[in-house]
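Missing here: one protein chain of the complex. Every other protein chain is in place.
Labels A and B are assigned to the chains in the order they are written; within every chain, residues are numbered from 1.
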Amino acid sequence: MSVKRVVIDPVSRIEGHLRLEIKVDESSGKVEDALSSGTAWRGIELIVQGRDPRDAWAFVQRICGVCTTVHALASLRAVEDALGIEIPKNANYIRNIMAATQNAQDHLIHFYHLHALDWVSPLEALKADPASTVELQNAVLEKYRLPLSGPVGLAFDAYPKEFPKATTLYFKTVQQKVGQIVASGQLGIFASHWWDHQDYKLLAPEVHLMAIAHYLNLLDRQRELVGAHVIFGGKNPHPHYIVGGMPCSISFSDMNASVNSERLAVVDASISLGINLINYFYLPDLLAIGDIYVKKGYTDGGGLAKERVLGYGDFPDEPYNGIANGDFHKKLLLRSNGVVENFGQGLASAVFYNLEGRDYADPAILAEGVEHSWYSYPQGKSNFHPWDGITEAQYTGPKEGNKDSWIYLDEAGKYSWLKTPKWRGKSAEVGPLARYIIIYTKVKKGIIEPTWAEKMVVDQVESVSRVLSLPPENWLLSTVGRSVVRGLEAQLHAYINKYYFAKLVKNIRSGDTAVASTEKWEPSSWPKEAQGVGLHEAPRGALGHWVVIKNAKIANYQAIVPTTWNACPRDSQAGYGAYEASMIDTKVKVADQPLEILKAIHAFDPCVACATHLYDAAGNEVGMVDTDPYAIVKGGGR
Amino acid sequence: MSDGQLKAYYVYSPWLRIFHWLMVMSIVVLFFTGLYIGNPFFIGSQGLEPTYAFSERLSMETVRFIHFAAAFILVCAFVLRVYGFVVNKGDRLLPRFWTKQHWAWTMDIMLHYMLLRASHKPYLRNPLARMSYLGVYFLIGIEAITGFTMYVMVDPKSIWGQSFSLVNSLLINEYYVHLIHHYVAWLIIIFAVVHIYMAVRADFMEREGEISSMFSGVKFLAHQPVDLGEIATEEDSLVRYWDNIARDSRPHSG
Partner (left out) sequence: MQTNNSLWELFQKRGLSRRSFLKTCAMITGLLGLSPLKCTEVVAAAEEKNLPVVIWLHGHECTGCDESFLRSQTPLASDVILNMISVEYDDCLSAAAGEPFEQHFKEIIEKYAGQYILAVEGGVPLAENGIYCMVGGRPFVTVLKEAAAGAAAIVEYGSCSAWGGIQSAKPNPTNTVAVSQIVGGTTIVKVPGCPPIPEVMTAVIMHFALFGQLPPLDTSGRPKQFYGNRIHDTCYRRPFFDSGMFAERFDDAGAKAGWCLYKVGCRGPATYNSCGNMRWWNGLSYPIQSGHGCIGCSNNGFWDNDQFYERLPNIPISATIANADTIGAVATGVAVAGVVAHGALSVVEKYKRQRQSKPEEERRP
């Protein structure tokens, strides 16, 4: 029985530079071992040190351009937590709208443009009959629409502005275009893929044609979903913010204001379009494909989610006066903060641990290891304790090949620029699936009285369970489950968007137009030393930024980002990271064409630039290695 | 000629003198308008209705216009400087770096200014001063180049825009052009402070008519200046003319 080692590098259709290596037993298709390696490091935390904390958001925002606002938001929250700034109501609603917009748009573009080609093939689409595709489209809309919704305070949308086009001519035209591309021999972005993989035969050609048509349709419409970013932040990617609120002043009596009634109309239209695209395209397509896969028994890839998932919670319903002091977590709309273990064994045996306030400053709760990362630890200790935070780069190169020409990485040694984040010494999965498991568990076990959004989460999970006729733990914990939940979350966030838009309008109507609190704008009003934590549930999972400010400058900055949690290398104490666990939990039919692996990893929506920007590779002692920012102050500046 | 009697020497041409005072005025205007442009402010309180700096007549636009006008005057004034240089020997103040003498004199004057040497050789224009003038022209040159870079880039396609855009790439980006313009302005002001002091001091300590020379063009020296050959000649008729007047009007010099 030969075990074959297969490398996927670069992994395309992701953000950043990721390398996967798997060992597959060719006869059984079992993945014996898998490793995930972040292969680039940029050092942005080093770059922000010594700069003005009010500028930090702009620097760290550039950690990632796909999840383009998330690091800015986490950074602002961290700086505001440190300086004790409470932002005005409007700013809070606007930031929530921007975050929900980001999630909804990012999930949608991920599904169609980064993930879909793992499921559907343009070549298969050529075999479809356009007339039957029309029938299929209609059937899909009938069967797989998820008619759930949040509180829609203001509904000006007279009818869905974008609707799947179920006409024969439409599908014929799309098919013709795809045919032309194929015939020209210039496949462009479709070139050289494993299109002959047997999994592409799982779906009927008509499903392929429908999905490819939507791929193109939504490639051109996704841009309109980020209207809120362009209005409130001036651009996208990388919209602008300010510490203390938002820069976009609201006025109805000036002719040149950033936000007025017309500008709000743009935001509203964009939010409504998001709801439509998700309800009529994204979710039906996703559920149709998911249903077929689940019915054919594809429920592998669950991995770490079965054991442990983690979240921080998000969407402060009203302004809060601090995160580390616990106020943030009291005001949340989506309380996905906490850890759920053993969900894989069913809801009954799942265990919930809370994560709140000072927990984020406790190095015993959140820590990072370097066992398999390209860093060494003094005194030869294998365990990394953040209180002794020293990072020394130790780039060891690969197992086979040269330092600058790899063949195979060394799974027994060091093989990634990512560290291994740990919760109480254990690794955990983060992301939409994690958030859904946590909220579902909390609500079902009666730990929390659900808000409307949390109730919608539970309703969504149960509706899908009915469609798939499986209990949640049987479909959620899989590659398909991960992708489906991302779609559900897109729907949830589209309505959260609406909800906060209505709240914003209501608050403005009450006479409050403030968007920024500037009493603590001047550094002279700041304490000499301060530290803060900023939390955000980014599209890819729980995101935390930690900042230490001394003499009006950033003394220390650190972020633990979702993809680090998920894509991290293994650890003898914490176990495998989520990517590796999921790959090991996936069956590969053709070792040379590990399409299933690509699918499993894409289901996490990797964002590797986020994950690998963290460390000082120059081998110098840098304060930022501490997971716990307070450590520097408390530990007396090592 | 070291009889201790004050003798008048005609040094500066009218061209140089006009230039000097034009330069003084334009630098003062440039500096203060520049400060305003860098950090504009309101007189009075800011209301919802349009308000203008100082008053309706002194808006940012006007202040900028004055700044630009003064800049043009300053740059054009150099024509006078050059003309004076051509027609009058006294205007040729370029330090003669290549001569030993220049450095010896520099040392002499430096020791004097450091209060280590009670007096210095008689100069029409001491070499340290001559070097500092060259220095300030250099600074003005930087201001002119950076200033015009910012000024002409409003029309990047013009011949000016095309040539000055190189300055932007050379200095990495235009933000650095702003910064350099700002810093050098302060250097010029620091020069002015020292320069005025030196003139006043020379007047007080040596009574050589330092300040009045910038109006009349004539300096008074008790001893024959060592740089006479370089800057002016004794045969100059005006020198003799002023010589007489000086003798009459300065009783203590006798």
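Heads up, the rule we're going with is that a contact is a pair of C-beta atoms (placed from the backbone, for glycine too) under 8 Å apart; a residue touches a chain by one contact, two chains touch by 3 or more.
These numbers were taken from a predicted model, which means no experiment stands behind them.
K.L.:
Which of these, A:Val3, A:Leu148 or A:Ala552, touches the one chain of the complex that we don't see?
P.N.:
Per the contact definition at the top, the residue touching the missing chain is A:Ala552.
K.L.:
I'm checking contacts with the chain that's been left out. Which of A:Tyr144, A:Phe171, A:Phe232 or A:Trp475 qualifies?
P.N.:
Candidates A:Tyr144, A:Phe171, A:Phe232 or A:Trp475; residue touching the omitted chain: A:Phe232.
K.L.:
Tell me which residue among A:Pro164, A:Gly245, A:Pro319 or A:Pro472 touches the hidden chain in the full complex.
P.N.:
Here the residue in touch with the unshown chain is A:Gly245.
K.L.:
Considering the complete complex, identify which of A:Ser258, A:Asn342, A:Thr451 or A:Asn474 is in touch with the unshown chain.
P.N.:
For the chain that is not drawn, the touching residue is A:Ser258.
K.L.:
Can you name the residues of subunit B that touch the chain not displayed here?
P.N.:
On the side of subunit B, residues 35, 38-40, 42, 46-48, 50-53, 58-61, 63-64, 113, 115-119, 150, 153-154, 156-157, 162, 165-166, 168-169, 172-179, 182-183, 185-186, 189-190, 193-194, 197, 200-201, 204-205 touch the unshown chain.
K.L.:
Which subunit A residues would touch the chain omitted from the figure, given the whole complex?
P.N.:
Answer for subunit A: residues 6-17, 19, 39-44, 46-47, 50-52, 54-55, 58-59, 62-66, 68, 109, 113, 117, 123, 126-127, 176-177, 179-194, 216, 219-220, 222-223, 226-227, 230-242, 244-251, 254-258, 263, 266, 395, 398, 401, 403-407, 513-516, 518, 521, 523, 551-553, 594, 598, 609, 616-618 touch the chain left out.
In the analysis below, only the chains that are shown with their structure count from here on.
K.L.:
For subunit A and subunit B, what's the span in angstrom between their mean Cα positions?
P.N.:
64
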